[in-house]
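With one protein chain withheld, the remaining protein chains of the complex are depicted in position.
And now, subunit A:
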Amino acid sequence: MSAVVSETPLAGVVKAAKKPARFSLARRTIITPILLSLLLIAITLITVMTGSRPFNQTVIDVLVRVIFVVGLYIFIGNSGVLSFGHVGFACLGAYATAWLTINPIMKSSALPGLPEWLLQTRLPYWEAAVLAALFAGVAALIFGRVLMRLSGIAASIATFAVLAMINTIYSNWDSVTGGTSSVVGIPIIRTIWPYLIGAVVAIFIAWAHAISRSGLALRAARDEPIAASASGVDIPKERLVAFVVSGAVMGLGGALMAHSIGVVTPDTFYLSLTFTTLSMLVVGGMGSLSGGVIGVVLLSALIQALRWLEAGVPIGESTFAMPKGLQEIALGIIMIVILALRPSGLMGNREVTLPRRNRG
């Protein structure tokens, strides 16, 4: 059989066609993560130059949200399955870094249920962040093995159940998580660079996944699941790959968020953060990495502007202040308007790239 095949005319053609094959995928597409990283680097540099403390904190929040939204994109964007559960993995990452970085003396009194070796462990924040990402990835693997067999709305609702489950466990396992009260004493990192590095790493992970075999197969399955399985694509497996990678990125984001505020509670990583990050992804464009990053930057800028208005802007003698709650309402309205005008988000399925000169 194989002897017959190798003598077919096609076998010769395959060899002949090898030369003019499109130049390497990585080289063709790497411009997107580079441009997105440059955008974040520019924002960071401006922040450092202004030297304003509150602005510094604001931009750290933006960079952390970029990690979250990129994490969401890796799964949602490529698979087309909406997940409400990913912030749960951020929660796992945040508590993991708390377990690994809090001073052992404080830990033994606040979280006495932790195993002895963990109570005695004290790692630098960046080692803890990597381990937190791995921990969240392993959790995503365990949940994903069950969830990825589901599809469509059933899968989405099941991911929500994961979020609720993680929240309930972490709110009630007092001796290990401190229950609903805050876990304090996480080393606070005030310099902006670690967050920038985290966001850039997340963007490059998302890019590497998107151009991988698994990413391509998953996007095909998103558009036409039946044809994809008839093309040999094992859809649950490819979904699981994306779920684990995105879970790990969420874990990284959760860990860095914990270090940006120094305190974690289970409710920090629940419905409100889920809503904010999902709306940023949706507004930017679910099917696009660029959309996710741009969505975060635009909506964060908007939120910040609205907060200033709520706090009051001095105009001449008097202070002009908008009523409290304006921020949430305005954000909701803007989201609806953008989605009404551009249902697939600002970027749709496109990525930012340089204008092409001559196509290869």
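Criterion: a residue touches a chain if its C-beta (ideal position, glycine included) is under 8 Å from a C-beta of that chain, and two chains touch if they have at least 3 such contacts; residues count from 1.
Here is the rule we go by: contacts and distances are computed from a predicted model.
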item	value
Omitted chain (choose from "ATP-binding cassette domain-containing protein", "Iron uptake system component EfeO", "Cytochrome c" or "Lysyl-tRNA synthetase class 2") - UniProt protein name	"ATP-binding cassette domain-containing protein"
Selected from A:Leu45, A:Met106, A:Val146 or A:Ala227 as touching the chain missing from the view	A:Ala227
Touch with the omitted chain, as defined above, among A:His86, A:Lys107 or A:Arg219	A:Arg219
Hidden partner chain, residues of subunit A it touches	1, 4-5, 8-10, 13-14, 16-18, 20-22, 24-25, 211-213, 216-217, 219-220, 223-224, 226-235, 287, 349, 359
